[in-house]
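For this view, one protein chain was removed and the others were kept in their places.
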Amino acid sequence: MSGLAITISGLTIGRGSTTVAGPLELALGGGEALIVTGPNGAGKSTLLRTLAGLLRPLAGRITVAGVMAPDGEPARSLPEIAHYVGHRNAMKPSVSVGDNLRFWARFLGGPGLSVDDSLEAVGLPGLAHLPFAYLSAGQQRRASLARLLIAHRPVWILDEPTAALDTASQARFAGLMADHLASGGSVIAATHQPLGLVAPRELAMAPAPAEQAAKQGGAIADADLAAAEGWL
Amino acid sequence: MSGLAITISGLTIGRGSTTVAGPLELALGGGEALIVTGPNGAGKSTLLRTLAGLLRPLAGRITVAGVMAPDGEPARSLPEIAHYVGHRNAMKPSVSVGDNLRFWARFLGGPGLSVDDSLEAVGLPGLAHLPFAYLSAGQQRRASLARLLIAHRPVWILDEPTAALDTASQARFAGLMADHLASGGSVIAATHQPLGLVAPRELAMAPAPAEQAAKQGGAIADADLAAAEGWL
Amino acid sequence: MQNDYFGFIASAYGISALLLAGLALWIVLDARAQRRALAALEEKGVRRRSSAARPENPS
Amino acid sequence: MTDLSATKPSRFTILANPTRFLELSGRLQPWLYAAALAALSVGLTLGFMAPPDYQQGATVQIMFIHVPFAWLSMMVWTVMSLSALGTLVWRHPLADVAVKAAAPIGAVFTALALITGSIWGRPMWGTWWVWDARLTSVFVLFLMYLGLIALTRALDDPGKSARAAAILVLVGFVNIPIIKFSVDWWNTLHQSASVIRADGPAMPAVFLTPLLLSALGFTLLFFALHLTAMRSEVLRRRVAALSRLAARRADG
Amino acid sequence: MTAVFWRDLKLAVSGGGGAMTAVIFFLAVVATVPFGVGPDLNLLSRIGPAILWIGALLSTLLTLDRLFQADREDGTLDLMLTGPTPMPLVVLGKCLALWAASGLPLVLAAPALGLFLALEPVAIGAVTLTLLAGTPAITFIGAVGAAVAVALPRGGLLVSVLVLPLAIPVLIFGVSATYGAVNDPDPFLSPFLILVALTLFFGALGPIAAAAALKAGGD
Partner (left out) sequence: MTAVFWRDLKLAVSGGGGAMTAVIFFLAVVATVPFGVGPDLNLLSRIGPAILWIGALLSTLLTLDRLFQADREDGTLDLMLTGPTPMPLVVLGKCLALWAASGLPLVLAAPALGLFLALEPVAIGAVTLTLLAGTPAITFIGAVGAAVAVALPRGGLLVSVLVLPLAIPVLIFGVSATYGAVNDPDPFLSPFLILVALTLFFGALGPIAAAAALKAGGD
């Protein structure tokens, strides 16, 4: 159950060939939550997208062990056992909430709640038939979070998940995360507001090295420039 | 200076032909801030978009008095003396921050800070030459808030303005709002987190009828029908 | 004979010279614009630490 | 940089370091331009003094530019294909810079081959344009140059378009042999190779010498312009990189 | 309005090269035709004007569909709707910028392509002139379609049903005016004048209708 182990070693993240942060070292087990904090532009989103497999790391490795991928083999990479919820909701506005979720259930595969149950869990009971575009910002976010429940994945990677949620929904979502952790999953979330988790681990992203240098004297070191230019 | 007076009488707001909330009665003067709160789907965004002139009210009137529009005539409608900052940033990703702001300064007209000064005010000094897409989510939001300063408008209509901001920027923006109020303007903001305003007035919106109905487990047929009508 | 073809030959050479000159001009102007952009950045304070010590020569 | 040049620079570090590349190319550049201008002026002067051809009359003058332009249009794409291999195999940024910088120059040479050919075709064939295999394949080459330019310029992030551009270049390379051998495979109005052929050139020296000289001159000119364009491209990327650093430096 | 015009023009010319691609696409369309019908210059010169017009219509349509979509998605449209400039003027500015960035280069490229298709000088002149007079109409019609598409969640269908039938008369009068200039019995002036009238008509009506659609479709 608590076999899940994520190990990040020497991970340098970046956009294009520009280094944004790193190298990072980290180990996360089942039942643990990691909160990524830091000022705007520190690289939180960049880190989460790298973990989700959407950006190539500039250096370093991410390994997972101890869990099965949905296809029954032991998992070999983080993306195949993870859910990623980014800034965008990944739902078609003109399609009904239920059809949207049913599509993702079929596409993602694996065991999970039914559409109605997962909508109930995020506090949108009986809205399955409405076109997604007709929901308010917070309701859209909640429908998109329902995707976490509709196909089971041990790891949740969440980028500001509670951005548009009202207080009641934030509490409800904190409960969902607690359940997920209790069942041996883990959560990696970037946020600017408290998420209501009990004793999460925290990764505070420092302002980039260049930023410190800038504060110290306004110049950018050759090494930083070279890293930014991304030449060999 | 403090002649600004906004009067809302019998205002019923809605999407398409579906009523979302109302009728609302409200009077707001210069120097006053109104915080609109309520659960997701209560109709906060609908109200702000109606005030900004982007949705037609289903019933009721919005009147303004006591200020000049940018063209020098006495203002006759709220939109012409208001800034609206919605969920989206209204900036072109491939254009530099400075050019984006310069365009809005020309388009909106009226007196205001220079591009450099307004960027300084939101904590992005010297970034005018960067393409907007190079900024992180929170930096983008801040650049978009700089638009409030670049062309003066007495009323600011803000939909979750601090969504992606880090703590330092939230405090800085609270300062900007306080200055605006002190100079006789007013602020109408929808939010789920405290905005750091001193003694704002508050409008708590009730949950949307559809959701209430759904929660009571009965009569959703009405909402269905209304939604279907709105869809056509 | 000579005269009949003079127009063709002259226009062939003329257009070639024109296009090539245009290309060269564009390339040179672009090079200058980039150098100027770099200089503007450095002026704004985005400076390389070593560039103060050793003048760069992107001539 | 002193520390870098103190250690013996291998070929690898020279290409791996943009500052070093800028330095070396800056030194090479003037010589390339000078050589190009010298070869061109001698070649074209000799060309003007050449006697009219018995078949083509004075229009043979056009040959001294048309043929080099046509050769270059193919050579530039070949150079880009080699660079594209560099992008795909070694992921070297300089290779992508080379592709991006070469594309507009290649497009201009191709356009000039088309234009001078057209102008030559009017007196020789009685028409500006026919849709035969050689002409059409060169026109397609021109379109591919333009598509490539559009692709390399559409993204503001240089690293992103590199692989796509490299693949496009390699796919487009199929067209080069088609252009070269179109005159042999299909019968066309255009005349077949008389310089670059297995049994040696079949052309009198009065024409051959100026032709080869001006071809050499235009080739050198290409390399010189290419080098300048590559230098601006490297600088453009440096500006972009510094801008990003500045973005992160903005106080949080 | 001029602010909108210049900004859109800059965006079109620099960002992603809307302008250049339209011309390249036009070139490419014209180049495919000889592959299809064969290299017979006689035949090509007969169908040439029609091909040029079809190519122009197609590449204008391709640039059009995102005229307002991009502005809506990033929220710019909201601000334009409530801004101090009347909305029809904003739409007009956007249309003119789009035409200057993609229609005008097309018109300028037409003579060269005419040579490729072995058109006579008169035909080349006529085709360029009719394109100059007619392509703005396509842009204005397309603007209405783009506005409707932006406003309705499922507007796509309506756009094609709306825009193409309106654009086809422009195509037909453009082509027939061109042939009128070349073939003696056919008239040139009357279809050309109709073309100009169409452009003026849609130039006035298009922005107003598009602005109305955008206003009605706000959400």
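Letters A, B, C, D and E name the chains as they come in the text, with residue numbers starting at 1 for each one.
We adopt the following convention: a contact is a pair of C-beta atoms (placed from the backbone, for glycine too) under 8 Å apart; a residue touches a chain by one contact, two chains touch by 3 or more.
Since we're looking at a predicted model, the values are computed, not measured.
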Omitted-chain contact residue, chosen from D:Ala36, D:Ala70, D:Ala107 or D:Leu168: D:Leu168
Sole residue of D:Gly26, D:Gly147 or D:Pro201 that reaches the chain not shown, by the stated touch rule: D:Gly147
Residue of E:Val4, E:Leu171, E:Ile194 or E:Ala211 in touch with the missing chain, whole complex considered: E:Leu171
Positions on chain D contacted by the hidden chain, ascending: 140, 143-144, 146-147, 150-151, 154-155, 157, 160, 163-164, 167-168, 171-172, 175
Touch list for chain E against the chain that is not drawn: 15-18, 21-22, 24-25, 28-29, 31-33, 35-38, 43, 46-51, 53-54, 57-59, 61-63, 65-66, 70, 73, 153-161, 164-165, 167-168, 171-172, 175-176, 179
Interface residues of chain A (partner: the chain not displayed): 15-16, 49, 52-55, 69-71, 79-80, 82, 84, 86-95, 103-104, 106-110
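In the analysis below, only the chains that are shown with their structure count from here on.
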Magnitude of the superposing rotation for chain A and chain B (Cα, nearest 5°): 175
Chain centre separation in whole Å, for chain D relative to chain A (CA means): 47
Inter-centroid spacing, chain E versus chain A (mean Cα positions, whole Å): 44
Residues within chain E bordering two or more other chains: 16, 153
Touching two or more other chains - residue numbers and ranges from chain C: 41, 44-46, 50
